[in-house]
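With one protein chain withheld, the remaining protein chains of the complex are depicted in position.
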Amino acid sequence: MMAMMEPAPAVTVENLTKVFPLPLRREKVVAVRDLSLTVAAGEVYGLIGPNGSGKSTTMKVILGLIKPTRGRTAIFGKDSREVDSRQDVGFLPENPYFYKYLSGEETLAFYGRLCGLSGKALRDRIQELLELVDLTHARDRRLGGYSKGMLQRIGLAQALVQSPRLVVLDEPTAGVDPAGSRKIRDLIFELKERGISVILSSHLLEQVQEVCDRVGIIFKGDLVREGRLEDLIAIEDQTEIILEGASPELIEKIRALAAEEAGKSGTKLVSLGRPRTTLERLFLQETKGETKDEPEKR
Amino acid sequence: MTEAQASPSRTHAIFSPTRIWALARVTFTQLVRMKVFYFMLIFCAVVIGATFIFLEYSFEEELKLIKDVSLGAMQLFATIFAIVGTALLLPRDLEDRTLYTILCKPVPRLEYLLGKLLGVLLLIAISLVLMDVLFTAVLFAKQSAIAARTEEALALKGASELEIARTLEIIAKQGVTWNLLNGVAAIFMKSCVAAAVALMVSTFASSTLFTIIVSFVVYFVGHIQALARDFWLGGMITDTVERLIAVVVSLLFPDFQLFNIVDGVVAGEPVPLLTMAKLAGLTLVYLAVYNFAAFFVFADKEL
Partner (left out) sequence: MKRVALAILTLALFGAARLKVEQALSEELVAERLQLNTGLDLSVRDQVGQNAFVAAFGGFRSLMASLISLEAYGEWRFQNWGKVDSLDAIATKLMPHSPHYWDLHASHVGYDAASFYLYEASNLSKTMREDLFAEYVDKGQAIYDEGLRNNPLSWKMIYRTMEYVRKRRPDRDRYISLARLLLDNWGEIRDDDPVFRPTPDWIERFLAYELARRNGNDGADHAEAYALLKKRYAEGDRQGTLITMLNAFEILNQVPEDQRIPERAEAKFLTQALKDLRGAEPK
């Protein structure tokens, strides 16, 4: 059914270079250098790299907020410089502040109107989004009284208001506590299930690891590595065995077996002990039931 | 079927009044909820305070004082709203990254500018209407009191019916008239131009403070632009540097003095409809050109 026509990739970046001139000086700053990448429709793509590596610049060019010095970017085949291309994209900037005198509902109504929604369609969509980001209870509260996590979620709802096929998230969990962060992660999974393409930037590798199909690593304006997540992080020659309820004797047996093999084939026991839960998981486990905002989804 | 496949490629209007209106409404709501309307309390105090000034020798002066104070306060508030209100809009949206979320929607940058400006103008217009209603009520009350007092005094003096009627008619002429609305309309037009100046400056300014200062400078220099123009066109200057200054001021600054018909209106000079129409037309031209210049700079701005 989909074979009739090859769908345009969600994002195309071709040989993008962005140079910022420094005011009153001769030197220039190269933020992004000859970068190319493609995000397929329905894919979750993670851009990772340290602060100031060019992640935000790349996203801004994709969104048409700044113009490329060289190269081009497109969203579903439409050049980013055209207003039209924004029809299919939603954006959540890093640490967004919306009009704090508006309520959550008014905020979504505003962005909906900008996208040409109105009347019942708009009201239904707002209701749907408030439910999605779990803010129905705060719909009439002004954003000035929202917590950071709630702001991030209303920001995500705002990005989704016109049902775009692509969502761009810049550091979506920056400054958000683990519960909020997890909630946002869940939302990203939900988007993926609905077939919405996502491109997100982060310097939190763990988070990227959890949700992304593919990642690109940017360093000093260059795309240094790119590929499928499993391919990038799998360590080919290691195997992990996790046992539950194993007796000390069994463990001792395995250790001995490994030591025995070591002499023949070069096998080496790298580590043995209790698997550590991630700090994030531990925190969530311990605070379960206390954070009211935490949905029991996954 | 997934949502992504279900969403069809939507058609996009190149210019949409609905979007501009949505932006204007939000800007207006935002300003209202910042409690700017508290200024009305000051206005009430000033206008009502002016009615308590009694002058034994001239009711004319008493009425004039109310008109002067009210229209003066209207002009002051309208100007401050126009410049400060507008100057706050762009930098704040940029700082809070709200601008990103707006421009990432299918909103052309021109529409963004127009919507913001319209929001401020809406606020100024509504403020002026409120102030005008209060001012008219106060003026009418004072005028009625003066008429009653004068009628009594004249009757005591044994003045003729004709004389009394004539005097009352003259008092009415100094009180509430339709002509006063022309003055208020001119104040609005002037603040429209001032707001457009502030918006234009804010597209290339680096800070809110810069925008406010530059806009106020333009505002004040704009009041003596006519002077520079007269000097230049009248060939009254021989010094090259002075001449250059006169030319620059004449060409770059708006002529705000043209909108100052309030003084004449208070003095009771009728404003011909054609004059009002010309001023309105001029205001629209200013808005168009300044918005174009603002867009021209803003369209290329790296956010």
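A and B are the chain letters, set down in written order, and residue numbers restart from 1 in every chain.
One rule holds for everything that comes next: a residue touches a chain if its C-beta (ideal position, glycine included) is under 8 Å from a C-beta of that chain, and two chains touch if they have at least 3 such contacts.
Please read these numbers as outputs of a predicted model, since none were measured by experiment.
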{"item": "Displayed chains contacting the withheld chain", "value": "B"}
{"item": "Which of B:D68, B:D96 or B:E151 contacts the chain that the document leaves out", "value": "B:D68"}
{"item": "Interface with the undisplayed chain - residues on chain B", "value": "53, 55, 57-61, 64-65, 67-69, 71-72, 75, 163, 166-167, 170-171, 174, 187, 190, 200, 204, 219-220, 223-224, 226-227, 229-230, 233, 250-253, 255-269, 271-272, 275, 278-279, 282, 285, 289, 292-294, 296-297, 299-300"}
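Going forward, only the chains that are shown with their structure count from here on.
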{"item": "Chain centre separation in whole Å, for chain B relative to chain A (CA means)", "value": "47"}
{"item": "Complex interface listing, chain B residues touching chain A", "value": "2-5, 7, 9-10, 12-13, 16, 18-19, 22-23, 25-26, 29-30, 33-34, 96-98, 100-108, 300, 302-303"}
{"item": "Chain B-touching residues of chain A, taken from the complex the two chains share", "value": "20, 41-42, 60, 63-67, 83-84, 86-99, 101-102, 106, 110-111, 113-116, 118, 142, 155, 158-159, 162-165, 168, 194-197"}
